[in-house]
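The other protein chains are all here in position, but one chain of the complex has been omitted.
Chain naming follows the written order as A, B, C and D, and within any one chain the residues start at number 1.
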Amino acid sequence: MVRIFKKSSKMVGLPPGALVHVGDEKTAEVKITVMDYDEAQFQEREVRSVEECVPYKDKPSVTWINLDGIHRVEIVEALGKSFDLHPLILEDILNTGQRPKLEDFSGYLYIVLKMITYGDSNGAVKVEQVSLVLGPNFVISFQEAEGDIFDPVRDRIRTAKGRIRKRGADYLAYSLIDAVVDNYFVVLEKFGEEIEDLEEELVSEPTSDTIQDIHRMKREMIFLRRSVWPLREVVSGLRRGESPLINKETAVYLGDAYDHIIQVIDTVESYRDMVAGMLDIYLSSLTYKMNQIMKVLTIIATIFIPLTFLTGVYGMNFHFMPELGWRWSYPIFWAVSAGIVIWMLFYFKRKKWL
Amino acid sequence: MVRIFKKSSKMVGLPPGALVHVGDEKTAEVKITVMDYDEAQFQEREVRSVEECVPYKDKPSVTWINLDGIHRVEIVEALGKSFDLHPLILEDILNTGQRPKLEDFSGYLYIVLKMITYGDSNGAVKVEQVSLVLGPNFVISFQEAEGDIFDPVRDRIRTAKGRIRKRGADYLAYSLIDAVVDNYFVVLEKFGEEIEDLEEELVSEPTSDTIQDIHRMKREMIFLRRSVWPLREVVSGLRRGESPLINKETAVYLGDAYDHIIQVIDTVESYRDMVAGMLDIYLSSLTYKMNQIMKVLTIIATIFIPLTFLTGVYGMNFHFMPELGWRWSYPIFWAVSAGIVIWMLFYFKRKKWL
Amino acid sequence: MVRIFKKSSKMVGLPPGALVHVGDEKTAEVKITVMDYDEAQFQEREVRSVEECVPYKDKPSVTWINLDGIHRVEIVEALGKSFDLHPLILEDILNTGQRPKLEDFSGYLYIVLKMITYGDSNGAVKVEQVSLVLGPNFVISFQEAEGDIFDPVRDRIRTAKGRIRKRGADYLAYSLIDAVVDNYFVVLEKFGEEIEDLEEELVSEPTSDTIQDIHRMKREMIFLRRSVWPLREVVSGLRRGESPLINKETAVYLGDAYDHIIQVIDTVESYRDMVAGMLDIYLSSLTYKMNQIMKVLTIIATIFIPLTFLTGVYGMNFHFMPELGWRWSYPIFWAVSAGIVIWMLFYFKRKKWL
Amino acid sequence: MVRIFKKSSKMVGLPPGALVHVGDEKTAEVKITVMDYDEAQFQEREVRSVEECVPYKDKPSVTWINLDGIHRVEIVEALGKSFDLHPLILEDILNTGQRPKLEDFSGYLYIVLKMITYGDSNGAVKVEQVSLVLGPNFVISFQEAEGDIFDPVRDRIRTAKGRIRKRGADYLAYSLIDAVVDNYFVVLEKFGEEIEDLEEELVSEPTSDTIQDIHRMKREMIFLRRSVWPLREVVSGLRRGESPLINKETAVYLGDAYDHIIQVIDTVESYRDMVAGMLDIYLSSLTYKMNQIMKVLTIIATIFIPLTFLTGVYGMNFHFMPELGWRWSYPIFWAVSAGIVIWMLFYFKRKKWL
Partner (left out) sequence: MVRIFKKSSKMVGLPPGALVHVGDEKTAEVKITVMDYDEAQFQEREVRSVEECVPYKDKPSVTWINLDGIHRVEIVEALGKSFDLHPLILEDILNTGQRPKLEDFSGYLYIVLKMITYGDSNGAVKVEQVSLVLGPNFVISFQEAEGDIFDPVRDRIRTAKGRIRKRGADYLAYSLIDAVVDNYFVVLEKFGEEIEDLEEELVSEPTSDTIQDIHRMKREMIFLRRSVWPLREVVSGLRRGESPLINKETAVYLGDAYDHIIQVIDTVESYRDMVAGMLDIYLSSLTYKMNQIMKVLTIIATIFIPLTFLTGVYGMNFHFMPELGWRWSYPIFWAVSAGIVIWMLFYFKRKKWL
């Protein structure tokens, strides 16, 4: 099941800015990797402690610090202190129940994203919170677990493919957002296939599981929608270029990402409409089948109940029943029965039940 | 049942500003507590009369006057007079049917909040109105009954934990609002659990109570929604910082509270969608079950009604029925019956009723 | 039945500003009362002719002219001429199919309100149009029938209770609007009780009347909504204080009335949601009952139809039926029957039909 | 059936401004009438050719040229050329699939209206497009067929009743729009009556035609809505007084027409809600009836099927059935049967099926 609501009762009663990890512990170890590059050089390494990251803060080259696993509160706190992050931001990074949002602090931007992956086995959707902090020449990304959706970005940095090595930290942040958005397309594609399967099942052989599947799809749509809608405002806010951290040229690329998000929203809305329609069809086809069943029952009962009455009549033991002794009674009985059957069938034919 | 509508016919015909308590009397005694603090010192006491509060009005340290129980109109009136509150505000404090709202008077802000608690026994939601008056260096809070959701704030003041002792009355007001909002998360969590239970029940064993539960949930969602939506505007209004009473630094914290409210609204909307969907599933699964029941009936009737007709035929007492005397009639009858049964089963198999 | 639409085909083809009374004649006689007051003095009298009102027009004290019964077109016309009202306003006063609205003419404001009363006997809602003209020092009110909802205002003027005698005509107009809004609360309370009764009925003993009642409630909600929504804009318009006729202090009181209207709208919307939900429950519980009925039928039929077939078999008159002569046939028949019954009951138990 | 969509595939591939008549030919002959008036004089005549209209173009008195029948493209074209109308306007006049709209060209305004008439015989609604061109001192109106809804306006011009002869061409245009709006009230009244009839039918004796009628009403509401909604913007645009062609005094009257349109929209929306509700009631009452039917069947079957089994038992021909020879077997059988019936009736009574 998709959990709509992250339990955050842990936090009730704490002062604002108190640092508590809210969410599942998705990875055992916390892993910090640093990539530092400019057009000329490139350096990548895994660091053991937060202190090793500090020198990169004021280095003119672009630095990307990636942290996989946020359940070790003290590490996030240390990193926050080193880079002068506001305590409320650290609280939000640790609380995985955030909506996508953009916050503009003096000196850096804070961006929350939701990364969605399609669970392979039972079809449930998994969600992971990605926080980005964009400074003048660094990006810090916080992920709940080690993932592979940022790998293409890493590859582009390593191989200096595309423009990424020639541009600043804002372009790196854009690339990461774009990677998250691209991933929605993969999820939507899977959803699309599942909807098609469900529609086929609905037409051919609806079972009581079908309604469960439709319901599950509906819930996942609700969930997906909640993740994507606010993302639109995030990218729209970045793109408007009010922050000096965002280069004008990068804004053009953010416009492209914005278009992609609109496409995702569009598709989610269309899927929602389609799934909603499936429920009506399910109910209609159940009622249609019921009609078919009732017709069979009614035809059988209507034909045989009067005949059975007739056999009952001549099964009575009254002493004085003249018909019993007649020579042609039995053949006449069959003839009358056949007549009733034929007349009934004709009647049902006319009523279009047959 | 959640009462959507507080009876306020008591008030009809009264001039505006007339002071009448509208609502249930939730506590026997009215209790007034005063906390007065600044960074250096801290003082807490329960006062007997309103007059004891007056000296705090112009004291430079931050004063929090909390009043539990608003049914004693004269006490509220006396307090209002001492602190120069507008009669319309006093009327609103006493009338517990208000929506959350923010009103800006010269010299102070008036804030209405709705505090929601989840009734333990029968699952009904209880609601309490909390009114806050924020002056330059004091906060007056009015509660319908003595509650414990402000206890963490009191603790923080007592122990000087967090920033609260270093900041002004606006931060205190924020802390109280934050405590109310935090409490919504607790209620939502309970709702979430109830929805999950209900969904499980719906799948496994729906009864006629299920529909009642769904209906109740739906009503409580309507109710919760009404309490939370206007709260958004309240905090948004505070945060915009138009009032000189709100410090710029506090506005950042109010932004955090605003985010929490958006999360609450988001969750309420998702729950509404989910509960609405459950009704459709309930109806669908009832119809599905009906189909199953009708299939059983139809199969039984369709198999046995023709056979019963056949036994009726050979139970008739006509004198001239050649078959009766034949040697193999009875075995042939069984053979024909078995044939009909097999053919019927085959037919139902093909129709996918078995 | 609530009439959604006042027949106004009488007016088709007439030039604009033509004065025709559209609506039911709700009172036999037209009654004009005049109250004239300032802080010092107070005078109240019933006048016979419109001419007697004219002198009050330019008197500095506040004058309230109330007209009960608008079907005598010539009286309204005479009053209109005396006070220089625009012909289109007179047309609107006479046509009781108006929506609540506010119109700002130079020199005076024209306000249309809808007054709703709950019919005692058969539960239908009655509606009356109230028109107010607010001039610099006078208010003219037009009612379709003599009513009692303005009596509290009259009492306050007579007894000089509250602020009313100290304030101008704008405060009087506010008091009248407030009286109309207060009256909505009375109606809503009655609605609330009826909804609760209906819900109880729905749970315990739904009949075919229940659906009629739900439908009627739904229609009355549609109607109530139409009356209240535009009222919001009316009071909001008054309160914005663009007209010099509205004093700034009165605007604060109008803000209070605005809050009340929002509360009414909120409650109407909640009731609408609740009534809409009742229909779904009604349908679901009908289907649930059908399932119960079908189960009983199916259990009975499924148990006895095969047994009846068996009795039919041994009621046949074939000459050669070895079982007929056996000693233990009859006890064995009973044993087999009991076996079938027990097996069926077990089967239904497992299917959770029992 | 109401045609939602005018076939306009004729136009596909033509250059913009190409003149083709799209719509039904509603009248055989094209008729042009000219009314020319000012406060002092009045002249009315039917003209044979477009040329006769030209001199009126620059005459200072107000001229109203009315054209009934627009299928003769060349006449519309000639008139367009004489009065310097833009080719796109001529295209729109001829294409009767337009929505109501207002277009401001330098020198004149172009207004499209939809006139609705209620077909007498089979209840279908008919729609006609009316185009108005308002110049400095002339109005040209284009109707699809000769109608009578403008007759009251003509009468007022002829008899100099009301203000019409004292005002300019803008007041004439207003009068024509007002006549079209007034006509909506007539149609709505008819709809209201039909809805009431339908509701009564729904309660007393729903047939399979009822659903067809509800569906038809629903479609006509969709249609009516499409005609009225954009009209609001048209009148609102005229009234804002941005065009120098609209006198300020006329704007007050347009405000009145605007109010009427809002009333029409309001009523259409209410009707839509009511018709939508009727479908739910229809379905509910069908299901309720089904329950009643099933109860009858189940009661009968449940009482008699076990009894029939009992008669079957004692109709068996086993040689050794001791009960058959007992003296009181037959009376006991009747006693047991009566017992079962009474017990069953008691059971159904308790289940509230009787």
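The rule is simple: a residue touches a chain if its C-beta (ideal position, glycine included) is under 8 Å from a C-beta of that chain, and two chains touch if they have at least 3 such contacts.
Please read all numbers here as calculations on a predicted model, not as lab measurements.
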Among A:Val12, A:Ala78, A:Ile281 or A:Leu345, residue touching the chain not depicted: A:Ile281
Selected from A:Asn66, A:Thr267 or A:Ser329 as touching the chain missing from the view: A:Thr267
Residue of D:Lys59, D:His215, D:Arg240 or D:Lys349 in touch with the missing chain, whole complex considered: D:His215
Those residues of chain D which, in the complete complex, touch the missing chain: 1, 4-5, 7-9, 11-18, 86, 88, 91-92, 97-99, 101, 103, 205, 208, 211-212, 215, 218-219, 222-223, 226, 279, 282-283, 286-287, 289-290, 293-294, 296-297, 300-301, 304-305, 307-308, 310-312, 314-317, 321, 323-327, 329-330, 333
Absent-chain interface as seen on chain A, which is shown: 151-152, 156, 161-164, 175, 178-179, 182-183, 185-186, 188-189, 192, 196, 203, 252-253, 255-256, 259, 262-263, 266-267, 270-271, 273-274, 277, 280-281, 283-285, 287-288, 290-291, 294-295, 297-298, 301-302, 305-306, 308-309, 312-313, 315-321, 352-353
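In the analysis below, only the chains that are shown with their structure count from here on.
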Chains in simultaneous contact with chain B and chain C: none
Residue-number overlap at the chain A/chain B interface, same or different (half cut): different
Distance between chain centroids, defined by C-alpha means - chain A, chain C (Å): 42
Whole-Å gap between the CA centroids of chain A and chain B: 26
Shared interface positions of chain B, touching two or more other chains: 283, 287, 290, 294, 297, 301, 305, 308, 312, 315-317, 321
Topology of the chain contact graph, where touching chains are joined (line, ring, star, complete, other): line
